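The complex is shown incomplete by one protein chain, all other protein chains being positioned as in the whole.
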Amino acid sequence: MHFLNKVLAIVWKDVVAELRTKELFSSMFVFALLMIVIFSFSFDLRVERVAEVAPGVLWVTFAFAGTLELNRSLATEVEGARLDGLLLAPMERSTIYFGKMLGNLVFILAIEALMLPIFSAVFDLNLLQPGLLLTVVLGTIGFAAVGTLLSTMAVNTRAREVLLPVLLFPIILPVVLSAVKITAGMLDGQAWIDMAPWLRLLIGFDIIFATVCYMTFDYVVQG
Amino acid sequence: MKAGSRWVDLLSGLSVAMIIAALYLVFLYAPREATMGDVQRIFYFHVSSAWVGFFAFFVTLLAGIGYLRTGERRWDVLGFSSAEIGVTFTAMAVMSGSMWAKPTWNSWWPWRQEPRLVLVTILLLIYLAYFMLRTFVEEAEQRARFAAVYGIVAFASVPLTFMSIRWWQRLHPVVFDRQGAGLTRPMLLTFLFCLLSFTVLYTTLLLHRTRLANLADEVNELAQRLHSGWGGRT
Partner (left out) sequence: MIEIQGLTKSFGHTHALRGVDLQVAEGEFLTIVGPNGAGKTTFLRILATLLKPTRGFVRINGLNLAPADVEVRRQIGFVSHQPLVYGNLTVAENLRFYGRIYDVPELEQRVETLLSLVGLDGRAHSLARTLSRGMQQRLSVARSIIHEPSIMLLDEPYTGLDQQASRMLRGLLQTVSTHSHTVVMTTHNLEHALKPADRLVILCRGHIVFQAEASTLGLAELREAYWQHTEGDRSLGPS
């Protein structure tokens, strides 16, 4: 399958390059740790039930660390006009989109996988439940789907990194809200069936936006 | 051009007339609301402004699709002109919503009780993001493309955002649920007339704004030609 081969080639390229320097990963990791520390100090003094703020803190951290990743990932393509190299290849532009999106997904999930046990320890909660993990995956898919498209635009402007959160956050609000609600529900021990509408919303978002973004990606990269 | 501007003049006159009529209806004709008193009258303008805000962005969405399909400048002009007017009305909606909220719920920002206010604010943020994007892209063609794509993606998020905000509050019907519930006949009439007059106003402003943008384009083109010494034909 040519399409899959190329998508995987792009992911492989990003992973190998990152494994060499580990720049991105380490900066995301440090950033996320800092956020936990800052949050735990900010809230510790005022809130008794840590479980109330934990979902919010978790997802805000993921969102900001994710933005960091998106910026860096597209920046490496734009520096030295390497995006041209991808655009010259005999493949549809959407292949590039899926390749980059999958790469972004892998990196962000990796950081999240690392952060969840740390969060669990710091907040003294069990965040490693299967339902929660599923939510993290679904939420990150939506985030990466929209984020890949928007970071491709943002990185092409004068404002670069500053612009991405401005463009991204209003649009991924449904993802954040759903994810926080489900996380909170899981920590509260609510029934899985109660979470169903939120889950449907998440999945719906993922499907709709993966589609919309992959269809419009062409127009963003082609002049 | 002559015939076109005749229409614009007509519409301008109509807008003025309708807004004046709307003011009359809102302040003099519509009855005083039982529970909230005169403050409730803001509601007519608030909802009409919000309506224009959303409608204008929908037009931006359509303009974006038009631009991507044809690459013609006039679609981009329509897109950002509509967005400019839309952002103004949305800002008005947020402010009027806040003014209405304070006496109603004793809070300037009752985001728990009124999810629609949150939604309108998100819309405002999206508009601002749209303009920030336009500001930071240097090249005109790329700017039009990016703005078109963003308009499409952003508008697609609005329904889902609305759903998620609504469910977040685990909402029960609020006082003004759907137009018609809890509204007497004169109020309904006033309300609908307000909506209509704001829509006419929006259309008028849009025509003026697009005309202005097209004229500016012409001037720029002429200046370019003068500067590069080409003159005459391109």
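Which chain is which? They are A and B, in the order written, and residues in each are numbered from 1.
The rule is short, and it goes like this: a contact is a pair of C-beta atoms (placed from the backbone, for glycine too) under 8 Å apart; a residue touches a chain by one contact, two chains touch by 3 or more.
What you see is a predicted model; the values in this text were computed from it and never measured.
One chain is not displayed; in the complete assembly it touches the shown chains A, B. The hidden chain makes contact, of the residues B:10, B:140, B:188 or B:212, with B:140.
Within the set A:82, A:158 or A:200, the residue that contacts the chain not displayed is A:82. Residues of chain B in contact with the chain left out of this view: 71, 139-141, 220-221, 224, 229, 234.
In the full complex, chain A touches the hidden chain at residues 2, 5-6, 9-10, 12-13, 16-18, 20-21, 76, 80-82, 84-92, 222-223.
Assume only the chains that are shown with their structure count from here on.
Centre-to-centre separation of chain A and chain B, using mean CA positions: 31 Å.
By the touch criterion given at the top, residues 68, 122, 125-126, 128-129, 132-133, 136-138, 141-142, 145-146, 148-150, 152-154, 156-157, 160-161, 163-165, 167-168 of chain B touch chain A in their complex.
Chain A makes touch with chain B in their complex at residues 146, 149-150, 153-154, 156-159, 163, 166-167, 169-174, 177-178, 181, 197-198, 201, 204-205, 208-209, 212-213, 216, 219-220, 223.
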